[in-house]
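What follows is one structure encoded as structure tokens, with my remarks underneath.
Every protein chain except one is present and positioned as in the full complex.
Our next item is chain A:
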Amino acid sequence: MSHFALKEPPRREDRLNACIAHGATLGEVAGRRQRCCLPASERSFTQNSICLLLPALGTMNSIPNSVVLMHGGLGCGSSCHGGNAAVRGGNMQRWGVVKDGTWLSTGLTEADVISGGEPKLAEAIVEADRRYRPAVIFVVSSCVPGIIGDDVDGVVEQTQPEVKAKLLPVHCEGFKTKIWATAYDAVYHAIGRTLLPETKAEIAPGKPGKTVNLMNMSSMGRVDELELERLLKALGLAVNIFPVFADPAGMQRMAEADLSISTCPTHDDYMLNHLKEKYQVPFILKHMPIGIDNTGKWLQDVAGFFGLGPEAKELIAQEEAELAAALKPLKPMFAGKKAFSSAGEFRALSTALLLAELGFEVVGIRAFHHDEFAEVEYEKLVRLTGQEYPLNIANCQPFEEANLLRKIQPDIFLGHMNGNSTAAKLGIPTHVIYNTGLHYVGYRGAYELARRLYRQLKNPRFNANLSRYTSLPYQESWYRQNPFKYIVTAGGDSE
């Protein structure tokens, strides 16, 4: 049975054997298939991270004519205040109008916890439909309804006939998974069940040209989309971008395309498999177009599908030559400098590849989780950078990072948004690896990242000064310990 027939998608721990706790060298991990860390591996000391609700909100808040109705405690969803800048910027860049995301909270109280939140949710849905007249309402379930047993899907089913908006239940109970990439499945699941056509037959035939789905699950800003559109259009392809900032009324076009292309294999397999099985839309889920060689590979794969190999080869050669000339004056700054990369698995790995291409020595990598999709990236890295440096699978866990950074002393640290203060307080020049206002992707992204790193390295005084008078909250003795001391491997060594 298709996962999409179920009310909620499975956890990635179960579906993909994804895991979050491991420490070794890159060489020890590469090529070991799924045995890098075991799904049940754990830490006996953990710092906090995020839950699947947060990345899910990043996509949902971007959808035009939508309202996100959080069913949960008052605080679930307040991360939207942080995500709103991207929503405003994204709306402005696409339509020239600044617009905030609209999100609501049922704000469950102690009394609701005792008596159940279903009646309140039903009334909230009806009232939200009347007040905002949205095309869709995402009805998002957080921990509290999950634990008190509210039947969110049942409420949605009962309320749907009363409202004009399409209701999309989305399951984001934070205590049910540690792999927050399950968020992407949760959002795709809701879109797939509600906004896509019942059958392929409903799709009107005879569309002109070759159309691709370019999938963006909020990991790219508009500037990055434009770079990929530029390259795909140069091959004569028409591009539709899903699901961020995509009109809900147009989501069915996902099922009409000639090909779906993932920009981050961590994000998209759940939906792309569904589009293939149900609507016979083939897909490519390989490589992230971050890094020079990676961008070329990504393009070649797409071009190959349409029989445009020679055209792509020519385009890539031209782009690479132009980029190489532009990078030449910047590269002396990077030669031999030690770089550390930390982010979501694919992002961390492909950025490390780019760093190596720019002339940095890659000395450490941390990835939020591990699953099978990234194996090919590990192999590329081993070939390009060697393998005798640490790889840490960690859903944040800055204490391990602090330990590693003190030991390795890199010249530059690239970390995910909200994950850079540890390196900064250690005085290490630091750059953000994900920020939807900045370029990262394609040839333009490689150049812009190089430009920014050049700036960071030219004057690293901000963090250097900070480190002299601030301290991290760890005992001095911690830095003498094995950074992976608190990782408990389930069932002993996997070897």
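Definition applied: a residue touches a chain if its C-beta (ideal position, glycine included) is under 8 Å from a C-beta of that chain, and two chains touch if they have at least 3 such contacts; residues count from 1.
In the analysis below, contacts and distances are computed from a predicted model.
When the unshown chain is looked up in UniProt, the name that turns up among "Na(+)/H(+) antiporter subunit D", "Recombinase RecA", "Nitrogenase molybdenum-iron protein beta chain" or "Ni,Fe-hydrogenase III large subunit" is "Nitrogenase molybdenum-iron protein beta chain". Residue in contact with the omitted chain (choice from A:63, A:124, A:170 or A:487): A:124. Of the listed residues A:102, A:141 or A:456, the one in contact with the hidden chain in the full complex is A:102.
The residue from A:54, A:136, A:414 or A:487 that touches the chain not shown here is A:54.
Contact with the undisplayed chain is limited, among A:91, A:341 or A:395, to A:395.
Residues of chain A in touch with the missing chain: 44-54, 69, 72-85, 100, 102-113, 115, 120, 123-124, 127-128, 131, 143-144, 147-148, 174-178, 180, 395-396, 398-399, 418-419, 421-422, 471-475, 478, 486.
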